[in-house]
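Below is one structure; the comments refer to it alone.
With one protein chain withheld, the remaining protein chains of the complex are depicted in position.
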Amino acid sequence: MFHIYCPHCAEHREEEEFHPKGQAHIARPMDPEACSDEEWGDYLFFRDNPRGIHHELWVHAVGCRKFFNITRNTVSYEILETYKVGEQPTITAESLSQDKKMTADGVTVADGGLQTEGESDSAVNTSKEAKV
Amino acid sequence: MTRHTQQPNRLARGGRVDRSRTLNFTFNGKRYQGHAGDTLASALLANGVDIVNRSFKYSRPRGIVAAGAEEPNALVQLGSTEAAQVPNVRATQQALFDGLTAQSTNGWPNVQRDVMSLVGKLGGRFMPPGFYYKTFMAPASLWMTYEKYIRKGAGLGRSPMERDPDSYDHLHQHCDLLVIGAGPAGLAAALTAAHGGARVILCDEQEEMGGSLLDSRELLDHQPASQWAGRVVEELAGLDNVTLLPRTTANGYHDHHFVTLHERRTEHLGETAPRVDGYRPARSRMHRVRAGQVLLTTGALERPLVYAGNDVPGNLVAGAVSTYIRRYGVVPGNQLVLSTSNDHAYRAALDWIDAGREVVAIVDARRNPDGELVEQARARGIRVITGSAVLEAQGSSRVSGARVATIDAKAFKVTGQAEILACDTIASSGGYSPVIHLASHTGARPAWDDEILGFVPSLVAGVYAAGSARGIHDLAEGLADGSAAAARALAALGRSAGAIELPQVAARREGAASALYQVPHEKPTLRAPKQFVDLQNDVTAAGIELATREGFESIEHVKRYTAMGFGTDQGKLGNINGMAIAARCLGKSIPEVGTTVFRPNYTPVTFGAIAGRHCRELFEPERYTAMHQWHVEHGAEFEEVGQWKRPWYFPQKRRAENGEQRMETMDEAVARECLAVREAVGILDASTLGKIDIQGPDAREFLGRVYTNKWAKLAPGRVRYGLMCKDDGMVMDDGTTSCLAENHFLMTTSTGGAAAVLEWLEIWHQTEWPELDVYFTSVTDHWATMTVTGPEARKLLAEITDIDLDRESFKFMDWREGQVAGVPARVFRISFTGELAYEINVQANYAMHVWKTLFAHGEKYDLTPYGTETMHVLRAEKGFIIAGQDTDGSVTPEDLGMHWAIGYDKPNSWIGKRALTRSDTKRSDRKQMVGLKPKDPKVVLEEGAQIVLDPSHAIPMPMVGHVTSSYYSPTLESGFALAVVKGGHQKMGDTVYLPMVDGQVHEAEIVSPIFLDPKGERQNV
């Protein structure tokens, strides 16, 4: 069960309060009538399915009922940030590949997709390496 | 008879059992006695019970091997009655209570003489890994038959067939630090965190907290280690910020530090929870913990050595011997041979000799062991045979001897002549494996550590491991490690830890351990007597070698092929030995072979604990309307619509032909209700319809974008039917929306669609059109809705309302405000039956009054309550769709023939519009809504039945559509149906066929879906 920070309620809440609504930042074409069938089909049916960083739209369904975005690692299930509709993510697959070590939030992402916060440089730290 | 002859292996003193309290129990039908503080396993050993089970595949006799969660053999079925049955309980984890009744899980028909053992004895060489797959797979259709007998023979426990008398619950917990395991590191950690003021949960799977301290030979602060443990537990128990959970297994580590803890609250008291003041408390409880940080102080499990005959009863892991002696006052035998590769296991021999029994020899794989414990053993006169190991255990139902020889572990060779040592017990130790299961649940792969010859857990952020759980087996270091880990975890939360004083531990010189997993035998592995790796799944060293020879190189494949680490065992004792053997066979190192991951649950969890109180009457919410009690009192049968309980029909008593009273059948009740509406007046509780209050200057504009039809001109006081599509052009929901004021609308939705529609409105408003000034608020529960419908509806309603019901001033699709039965009401003149109808909305707290007043006045009009089934018949006769029944997400408004509800010329590109001009949605051969009239009026077609054009076509016949709604109409005196048929709108009058499962073929004519009153005159009487 995910633990999700709702940017409107300003605290972490349990996943059971939320519904996922698919890929984020899918804008409806401004003039649908001007779209070709193919363009309209792309808008309706085609979505990304990345291994790694994914931006998703969620709704705090049992809560404030507001929609917002989650940047999530689809391998480790780590949530890297949440942000309101209309805002842009500060963490993206590109920003992480440019600066693999650290982001503003102190989140590290490993090649394997597991990520950690703060303490260790490598993604997953082996318990024996963590010296007292 | 004295107690001691009854319990031949019970020591006169020592251990933590209470000898003044004797408990009776039954195992496999025989009565025994044990003491308070025993586990079922320690009590069985005290009574000298050697065979506790038959093995899974070979049906070999098996005894108790371990003392904790890792026990692979002693799985029992608990319960003296059918209702109390609990399968697959480890005898080592079941506290003894008076009256406990247990049976071996395996061993049909009985454990001592087992017909399946023939398979084990004779079939040894004929049952290689994959035996079941290879032998029983062909023909595939018979697998189900084979499986039944294999399962019965193998025995996997069984669930009770009667209702469980116990209750279970869940408790949601939150903490800064969750410490799993209350051994030395866990206790030091919990104390450190607690003194820092953090919210701490400390759980431990055993009956008593303290872990290895409970049977340690060490002194802490110059006193037995168990005393220090007791003091710390007592201190923690007194702190408000600490929750102590003994008898609690952390069974699964889920996302984002969500950990489930299975607390067994009354399992130690009886087979069902004893009543306290008449109340039966929850038998077990699942703590659903959301932790800030998690510290794994789960300790380590001792690895047994793999040698021939290592499954014969009397073979134990060395640490278990110490545990039974020191904690339970039970010596599980008379003459011990200890086979070890490390110093630590020497404790078993020292404890054994302290208990006054004979240690035949310690067989140490190391050439020159020189640690402090080795010296102690020699000083006690114990024979220590170095550079050697036990090659083979002798005996069949109990160990009778050990064949011992010098070996070269690296070369995997026996180098000397074997000597036979007579003994009844062989204890072995190949080292210690940190319990990495929970860390594995997080998805982190464990890492091999050459220094400790074991895997240590890898840790994702927020997870820590300390003490033996990460290979720090030294007591003093483990205590310090626990405390330090707690401090680091708290620091990560921005908190500081409290200062604690760690106890003093005398330093102990320990010699290095050597690597030994499988002991070589004079014969090659494939021909040597069976050397067991995984006792629970009967996986042998030969089986693993064979798997590698057959080309399975990945440890994950070896695991699946051999079943190593399967089932409730999850590889606790055997996995690393198995990997070491695979590595040897493949010429690789253990880390190169890798490790498999472990899955939840760590040990089995009962379904009761998983369900908690979400069962029986509380399994699912039942939603009721304000008139529910009336429906119950008037004998309604209920239908589930979403979570709502809606009256389905109201059966009445009628006089049968023989003069006796009987209840109507459903068909009879529905026919009566239908005719009442068509001929007089009926009433429906329609409160479950979704209702959304829409306010704001842009409300009208918004409606125009989410509905397919036009809303620009709907005046206050008027109602309109609306159709809602998704942006793919498919119908999603429908309902009526009323204009309450220029900026104020009341939308209704289908019963099942209420929540989805509200979320739909919000997602469009919040993500696409935030500039529109409009708000949506659910008012579904605020209003109760009753539909009064039928030719007499006006007369009835007129008696109790001040609203002018004149057909000219209160027209069809108008709404009016006034009083009904003295209660303020909004009355909507809309019709879902085709008859004159009024939907009365009143505040739900007054609904019962209004409903009863209607009945008080309705008697003279023969007012008839009707349910959802009649509603369905009546609306289908009129060709009114139900979204979700007649549509399935692939039906457009055009397909439904509802062009009149599509505003192609609206100024905005409303949701779904663009998709309706896609080439696919414009196809003329799409499935279109039609009516079907069976040629035989008595036939009621099956909903879902497929429609074909040519019933003589070879199977598979081309299917052109299916029935979506079908009923018998008492008004038409015929069955009738709604259906979707390819190109159906152009096929009016055609005959189609519906072949049924039983070979019958129904014939039907395609007709208009409006079966009754196509001009709509009846609603306007």
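So that you can tell them apart, the chains are marked A and B in the order they are listed, and the count of residues begins at 1 in each.
Note that a contact is a pair of C-beta atoms (placed from the backbone, for glycine too) under 8 Å apart; a residue touches a chain by one contact, two chains touch by 3 or more.
The rule we apply is simple: contacts and distances are computed from a predicted model.
**Student:** Just by its UniProt name, which of "Multidrug resistance protein MdtA", "Response regulator receiver domain-containing protein", "Sarcosine oxidase subunit gamma" or "Cytochrome bc1 complex Rieske iron-sulfur subunit" is the chain not shown in this complex?
**Tutor:** "Sarcosine oxidase subunit gamma"
**Student:** Of B:His170, B:Lys710 or B:Lys726, which one is in contact with the hidden chain?
**Tutor:** B:His170
**Student:** Tell me which residue among B:Arg19, B:His782, B:His857 or B:Lys906 touches the hidden chain in the full complex.
**Tutor:** Selected residue, touching the omitted chain: B:His782.
**Student:** In the full complex, which of B:Trp644, B:Trp760 or B:Phe1011 touches the chain missing from this view?
**Tutor:** Of the candidates B:Trp644, B:Trp760 or B:Phe1011, B:Trp644 is in touch with the missing chain.
**Student:** Looking at B:Glu82, B:Glu162, B:Glu817 or B:Glu973, which makes contact with the chain not pictured?
**Tutor:** Going through B:Glu82, B:Glu162, B:Glu817 or B:Glu973 one by one, B:Glu817 is the residue touching the chain not shown.
**Student:** Touching the absent chain in the whole complex: find that residue among B:His614, B:Lys860, B:Arg923 or B:His953.
**Tutor:** Of these options, the touching residue for the absent chain is B:His614.
**Student:** Name every residue on chain B in touch with the hidden partner chain.
**Tutor:** Residues 169-174, 199, 277, 279, 281-282, 288, 290, 613-614, 617-618, 620-626, 628-629, 644, 688, 693, 695-697, 716, 740-744, 773, 775, 777-784, 817, 819, 821-824, 826, 842-849 of chain B touch the chain absent from view.
**Student:** Just checking the interface: what residues of chain A touch the absent partner chain?
**Tutor:** Touch with the absent chain occurs at residues 8-11, 13-14, 16-17, 62-66.
To be clear about the criterion, only the chains that are shown with their structure count from here on.
**Student:** Using the average of all C-alpha atoms in each chain as its centre, how far is it in Å between chain A and chain B?
**Tutor:** The separation of the two C-alpha centroids amounts to 27 Å.
**Student:** Okay, in this complex, where on chain A does chain B touch?
**Tutor:** Residues 1-3, 14-15, 19, 21, 28, 31-33, 35, 37, 40-41, 43-45, 57, 59, 61, 65-67, 76-77, 79, 85-86, 114-120, 124-128, 130, 132 of chain A touch chain B in their complex.
**Student:** Quick one: in the complex, what on chain B touches chain A?
**Tutor:** Residues 254-258, 290, 439, 443-445, 447, 449, 451, 456-462, 464-465, 469-471, 480-481, 484-485, 488, 492, 727-728, 759, 762-763, 766-768, 770, 909, 913-915, 918-919 of chain B touch chain A in their complex.
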